[in-house]
Structures are given as C-alpha cells and as structure tokens.
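First the structure, then my questions, so here it is.
With one protein chain held back, the other chains of the complex are shown just where they sit.
The block that comes next holds chain A.
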C-alpha cells in the first residue's frame, strides 16, 4: 500500500506547492514603483501609493518566508541537497548585489578620477565641506568590523550548541548594527551638502544611501534570525537562515570598507 505522502518521491529535491506569493509580490511592486516615481516628482499621491506598495511588499515577503520556515523547520522538506542549492543560490544573489555596488563605485570613480573642467578639475569640488573620514565614518568602520566579529562568534556558538552564547552574540551584533544606522542617520541629517550638490553629492548619497538600505535589510535579517533562534529553529548542523544572514552581513561590511577607503578617505581632502 502506498502512502500519499509527498516524501514518497524518489529524489531529494523540494518541488514547492503552488503559492500565491510570487504573483502577489509582482502586484505589490506596481504601486511601489509608480508611487516612487510620482513621489520623486513631488506629486502628492505618490507618497501614499509608495507607502501602501511597500507595505504590501513587506507583508508578502513576510508570508513567503513564513511559508519557507513552515516547509523547512516544521515539515522537514529541506534535505541536504536543497540546503546546498540554497547556499549556491544565496551566494549568487550576493554576487549580483556586488555587481550592483560596482555600478555605483564605477560612477564615483568615473567622476572623481577625471573631474570635469566645469567644476574645476579637482576632487572634492571646491567649496564642499566633506565629512572628516576620521570622525564618525571611522567609528562606523570599527562598529561594522566589530559586528562582523560578533556574528562569527554567534555562528561558532551555534555550531557548539551554546544556545545562550549565540543569543548574546546575536544581540551584540544587532545592537552594533542599530548603532551604525543611528550614526549614519545623524551624519545624513547634519551633512552640510545634499544629493543635489553636484556630482559629489550625487555619487556620495547614492553609494552610501544604497549601502544604508542594505544595512537596514541585513539588520532586519539578523533580528529575524535572533527570533528564530530563540524559538529553537536552528540546530548545530542546519541553520541556513542564520548563515545567509551572516554572509549578507559580511558583504555589507566589505562594501562599507570600500566606501570608507574610496569615498570618505581617498575622495576627501
């Protein structure tokens, strides 16, 4: 007699059940993008559309990932083979994000290595009060490096089955991450120049701004890992969600190092 269990399949892969979340995500992207563009052009409806679109987007992602956790942690459908696939897949995603940042670094170096005659052929352009790299930016560098160390500590604690240490290490990482976000927000608020201040302003805020968004995403990812660990989802040998968060966090740290050296230090006075 055969069971109707989906685990009667004779392969180690996970063929997911039909789900409404992919198409929901696409639909949620429409008000997000349209609202975003309207908001950039200062049209009132844009803000509302962007906000509701982002809300739909975030809720859909929550539902989607909730389903992934149900399928993996609760239903056990993530075999070693699936786990490997996820590792490769997430690494390729990070590689695509690296390419994304390379674009903005290229734009920065294009303008900073051969500055235009129209703005004096010097970098940084005359009259701009650029941030002192050895102030808050250097502190932020130390914060991110420290958080990279603490997330590695948390990983080793997970391997060793030291659950309490892992919670503490994750907490340290998250506090450092939030401190970085706070300090960077203060730098943005107190900056004497804006994104509209010529090519310097554009390259500075686009590169550091996208980095900041990635830090916020990484922080949320780490917070989700802390919650999941508290709920007992991770084992010493299988904790891909945590590994993905840690890889993403290291990537964010490396991007910051490049930002610090290129834009803040080399690109400053």
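The rule is simple: a residue touches a chain if its C-beta (ideal position, glycine included) is under 8 Å from a C-beta of that chain, and two chains touch if they have at least 3 such contacts; residues count from 1.
Just so it is clear, contacts and distances are computed from a predicted model.
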### Message
Name the omitted chain as UniProt records it, choosing among "Cytochrome c oxidase subunit", "glutathione transferase", "Phospholipid-transporting ATPase" or "BPL/LPL catalytic domain-containing protein".
### Response
"Cytochrome c oxidase subunit"
#### Entry: Sole residue of A:120, A:161 or A:236 that reaches the chain not shown, by the stated touch rule
A:120
### Query
Tell me, which residues in chain A touch the chain that this view leaves out?
117-122, 125-127
